[in-house]
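Just one protein chain is left out here, and the rest sit where they should.
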Amino acid sequence: MNIFQDANRTQIAGRRRTDWLLHILFVVATSIGVIALCALIVDILIDGIARLQPDLFTNFPSRRAEGSGMKSALVGTIYMLLIMAPISFIFGVGAAIYLEEYAKKGKITRLIQLNISTLAGVPSIVYGILGLALFVRLLALDRSLIAGALTMTLLVLPIIIVSAQEAIRAVPKSRRDASFALGATKWQTVYRSVLPSALPGVLTGVILAMSRAIGETAPLVMIGALTYVAFLPEGLKDSFTVIPIQVYNWLSKPKVEFQELAASGIIVLLALLLLMNFSAILLRNKYQKNV
Amino acid sequence: MEALININKLNLFYGAFHALKDVTLTIPEKAITAFIGPSGCGKSTLLRTLNRMNDMIPGTRIEGGIAIGGTEIYSNEVDVETLRKKVGMVFQQPNPFPKSIYDNVAYGPRLHGITSKKELDEIVETSLKSAVLWDEVKDHLKRSAFGLSGGQQQRLCIARALAVNPNILLMDEATSALDPISTLKIEELAQELKDKYTIVMVTHNMHQAARVSNQTVFFLNGEVIEYSDTEKLFSNPTDQRTEDYISGRFG
C-alpha cells in the first residue's frame, strides 16, 4: 500500500522553486550591505592613500592643498577623548550602578529608564543645540574644547549607561551573596565584588561609546568647533577642531586635491575606529572567558 | 494487524555521537505503539526520523532504511513535504501558531494547495470534531488560539495535524506539559483515533504506555532492548534491563 501515491508533486516542486528564488533574493539583499561596505572602503582607499604622507600628521591645515595637514584635528580629537572618557565613565557607570543595585522598582526608576532609552534615539544634532545653548552661551564656555567634550559626554551617556547596566546585570547573584555573607556593606559589595566582575564589560561599552563620539560631526559643528585651526589647544577653553570636522571642511571644497585630503582624513579616522573596536573585541572575549 | 512502518538496521549519528544503533522494528497500522526508555535513550530521535524532522539538525547522518507502506522515506520517491503531510506530529509543549483557532487548523491544508473557503470550513470542522474540540470552540473560531487552556491547545495541535489528512500521528511526550485531566482527555482521544490512524507515541510515563498502547518498545542507549505487546512487556519482560526499568530500578 503506497500512502504517498496521491502526492501532488508538481505543487511541491512549485513551492520549492519559490523557496529557492526567495533564498537567492534574501542572499542578494544581504550582500548589498556587504558590497556597499566594500565599495565604500575601496573608494576611500583609492582616493586617499596617496595623501597619507607624514605631512598629514605634522602640518596644520592651510588654504593650499599641498602640504596641508590635520595635526590640530588629530590632537583635538585625542584631547576631547581624554576629557570625555573619565567624565562619561564616572557618570555613566554611576548611573548604571544606581539603576541596577540601588533603585527601587518603581515609577521614578521606570521613568529614568524610559528617559535613557528615549535619549538614545534623539538625533545627535539636537544635542548640539543643547550644547550651544547650555555650555557655549549659558555657562559662557564659548566655542571651546570643554564645551565640545561636555556636549559629547551627554550624547554618549545613554550608550554607556545601557551597556554598563548589562554588564552589571551579568554578574551572578552568588558573588553578591558571598560578599554580604562576609559582612560587607552594600557599597563594599558593589565596589569590591560587583564592579570588578563587571569592569571588562563596562570598559567595552565605554570604548564603543568613545568610538561613536570620535565619528560624530553634527553636534560639534553646532557648538562651533572651528574648521580652520592652525594651532594646538593649550587649555580647556581654547578653540579646537576634530578629525570629522576637518574632513567635512575639506569635503566642502570643490577642488579635487581637497577631496583627496578628505579621503585620507577618513582613512585616519577609520583606522582609529578600527583600533578602538578591536580593543573592545579583545576585552569582550576576555570578559566572556571570565564569567 | 499489518505492518505499516518498517525500520531496517537504522543508524543515526549526531556528528560523532551514535544516537541510534542498528534499530530494526516494524510498526503495525491502526494501533498505538509506545516508545519508552530513560532520557537520552534515542526514543525521541527515532520518532523524529519518521517524519524526517532530524534533517534540520546540522551534522545528522543516517544509515539503513525506513519504509512506510513499502516506500523508502529517505529516497527521492517521496518529497519531505508530502512525508510530513502523511506523518503528522504533536509536540511536547502545545505550540499553536499566534493566529486564530480557524487559521491554525487551516494552515496545513492551505499550504498543500486548498483555497476554497467551503472546503476549508469543512476540513476545520471535521478536524476539530475528530480532536473532540469542536463543541468547545465552534462559536469563536476567529479568536486567538492563545486564549485556550493548555489541554485545549494540545487538542488544537492534534486537530491541526489531522487537517492535512495524515495516516500516521507521532506524539512526542504530548501530555508531559498537561495537567492530569487534560492528559486523560488526550489519552482517550488517542484511543479513538487509532481506529483511523497509526499512532506512535514517545512517553516518559510508563503507566501511560501501559494504559494506552498496544505495542511497546523499550530503548536503552540508542538500542531496541525489547519490543512486544504492551501487556506482555509489562507483565512478563524477557530482558533483565526491561524488568529493571519498568520496576523503577533506574531511569
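Labels A and B are assigned to the chains in the order they are written; within every chain, residues are numbered from 1.
Following the convention adopted for this analysis, a residue touches a chain if its C-beta (ideal position, glycine included) is under 8 Å from a C-beta of that chain, and two chains touch if they have at least 3 such contacts.
Everything that follows uses one rule, which is that contacts and distances are computed from a predicted model.
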{"item": "Hidden subunit of the complex - UniProt protein name among \"Glutamyl-tRNA(Gln) amidotransferase subunit A\", \"Phosphate transport system permease protein\", \"Cytochrome bc1 complex Rieske iron-sulfur subunit\" or \"Sarcosine oxidase subunit delta\"", "value": "\"Phosphate transport system permease protein\""}
{"item": "Option touching the unshown chain, where B:Ser44, B:Thr82 or B:Thr230 are the choices", "value": "B:Thr82"}
{"item": "Touching residue (missing chain; options A:Ala65, A:Ile78, A:Ala103 or A:Leu236)", "value": "A:Ala103"}
{"item": "Residue among A:Ser62, A:Asn115 or A:Asn285 touching the omitted chain", "value": "A:Asn115"}
{"item": "Residues of subunit B (touch criterion as defined above) contacting the omitted chain", "value": "51, 53, 56, 58, 80-85, 88-89, 91, 93, 95-99, 107-108, 111-112, 146, 157, 160-161, 164"}
{"item": "Absent-chain interface as seen on subunit A, which is shown", "value": "15-16, 18-19, 22-23, 25-27, 29-30, 32-34, 36-37, 39-40, 43-44, 47, 90-95, 97-99, 102-103, 111-112, 114-119, 121-130, 132-134, 137, 154, 157-158, 161, 185-188, 190, 211-212, 214-218, 221-222, 224, 244, 247-248, 251-252, 259, 262-263, 266, 269-270, 273, 277"}
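Keep this in mind: only the chains that are shown with their structure count from here on.
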{"item": "Chain centre separation (subunit A, subunit B; CA means) in Å", "value": "52"}
{"item": "Subunit A-facing residues of subunit B, complex", "value": "68-71, 77-79, 81-83, 85-86, 111-113, 167"}
{"item": "For the subunit A and subunit B complex, residues of the former touching the latter", "value": "1-4, 7-9, 11-12, 15"}
